[in-house]
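The complex appears here minus one protein chain, its other protein chains still in place.
Let's look at chain A:
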Amino acid sequence: MNWWKELKQTLTYKPNSDREGFVLKETPKERAMLKKDRQVETDQPEDSNAAKEEAAKPQPKNRSRLKRPERVTGREGSKQKQTKTEEKKKEPSSAKEDRNFGQKHENTTTDLRKPLKIYQAQEDQDPDQVSPYLEVNQKRIEEIYDIPNNKDFIIREFTIAVVPPVKAFAIFMEGMSDKASINTYVLQPLMLFSNFQPTVDGYLIDHIERRVLIGNQVNVHHKFEQIVAGVNFGSTAVFVEGCDQALLVETKGWEHRGIFYPVNEQVIRGPQEAFNETLRTNTGLIRKQIRSAKLTTEMVKVGETTHRDVAIMYLRDVVNPKLLKEVKRRIESLQVDGIVDSGILEQYLEERPWNIAPQVMATERPDRVAFHILRGKIAILLDGSPYALVVPTTMFDQLHTMDDYFLRPLYGTFLRLIRTVAFYISFLTPGIYLSIVLFHKEMVPTELLLAIAGAREKVPFPSLVEVIIMEVSFELIREAGLRVPGAVGNTIGIVGALILGQAAVEANIVSPILIIVVAVTGLSSFAVPYYSLQFSLRIIRFAYIFLGAALGFVGIIFGLFVQMHMLSSLKSFGVPYLAPMSPTTDSTGDVVLRKPVFSWEKRPDYLNTQQEQFQPNIARGWVKESSKRKRKS
């Protein structure tokens, strides 16, 4: 197997530290060193000599060191060994602590302690807790945010106008906070209006929270972790001298896009609004459609560094609890540094990454999400992504558009039938063309065959090469049309198609019949509404081209056989991908055809929702008893 080794060598990565400046993979030596390093950190008091020795050694500038987990509030060493899961468990309990904090505080303050010196306080202070010393807090904040260097975070020092005056400082992030609200709701009340009350009732921090700050969301926290999370999301934190808690005032406000037309899922009839990049706006858009207290939005934070909110929306009296549990389990289990878009989240969530069919449906239409939530599905929205993910999804969901539902049943059915035809054309036509031309010439009418043969007469390539040339150039037009900047983008498609089509035929490189085949295929693939599904069909098309050219219809049938098995063995969050066709489950006639709206009596059977009934058997109350059609039962 010498050749195998050589092949393997060419394929495997070998570090080249001269060029790269760092090593991608740690050597065993480094790994051992790192392990030692960590051990030393935990056992520092006993083995300080060893630690010094380690420190004296040159620091390995490797990736593993860079990647060492770094908690926002963590000071090196203290709690670093805590595992992720432990942290998870701790969070709710800490929240509880937070809530009960006021009570506890009252209890503890009964025996007053002597004030400490600052350096003493700094030493004893738990780095995760807010200290009563303003200076300590400020130092801590500066440490967390690397303040003189990090220009995004601004510390504003001021004095609260109470008697006697109290020093305080506010920290907020430039860019994500609204300056006007900071001025009006934080600084102005604290510096000017705080002396409206002659005396301070109770604790100063409670007084400020209840009487002074006029913002609509003010929280009291005593942990840096929560405070930092708030500040990172645009809130303003106010630290007051002598209080071991901080006030978090909601002053979010950032530049964002307004609600715009749906760009990629247009409908003629129906609402013309799409999600934007703000999570709260998006959830609001869905709530606008479903004004129910039963609609629950759960928030999960995802990303160790990015801390992005993921909203899970469902109707809690409808949704299958097992499905909900599974969705939450998958999202909560994610251990990633950051997720930038729902497209990446989708890939983390789907179970078969190598299967060609998309297993999560993304949509930019709030009405579509609402429609699926009503039927018992779950929507997953990532903050900052204008696409909502709907799970579970079936292939038929992906082939539907909202137009089908908004138009009358006959029109909707017509649209669906057109799309069904388009679905098959979009991946089968070139393959079938090839198998007819190469193997099954007796299948087409004589005149058509002679026309095909006549058109091919001057083409110097075999038909397979011809088809591949055309398909590849079509994909090129498609890709280039998408990437070409702005104003040129629209024209490039037309120009490319014209030039390629016209000139290729005139130069006798391809036959005119093939242009029709490729054009119809391209058109049909655009008629498939879901972008990811389009992609899968575009790729499969090439497989069918080769199968058709190699084996004729037998090959096409092989391909269909394999594809069908691939699809029917697929599941999206426990729901078979081809449900309700395979396995056959009860459906309300909303698969290929579309029955009238008043006959959608049941929710999809494959979802096993808590409430099966979508609407009563007779949804139209105005229909007279006598005119009702007799049901076959």
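The rule is short, and it goes like this: a contact is a pair of C-beta atoms (placed from the backbone, for glycine too) under 8 Å apart; a residue touches a chain by one contact, two chains touch by 3 or more; residues count from 1.
Throughout what follows, contacts and distances are computed from a predicted model.
Asker: So one subunit is absent here. Using its UniProt record, which name fits best from "Phosphate transport system permease protein PstA", "Ferritin", "Anti-sigma factor NepR domain-containing protein" or "Germination protein, Ger(X)C family"?
Answerer: "Germination protein, Ger(X)C family"
Asker: Looking beyond the chains shown, say which of A:M176, A:I356 or A:A451 touches the absent one.
Answerer: Result: among the candidates, A:A451 touches the missing chain.
Asker: If the hidden chain were put back, which residues of chain A would touch it?
Answerer: Given the touch definition above, chain A has residues 437-439, 441-442, 446-447, 449-459, 462-463, 505-506, 508, 512, 546-547, 549-552, 554-555 touching the missing chain.
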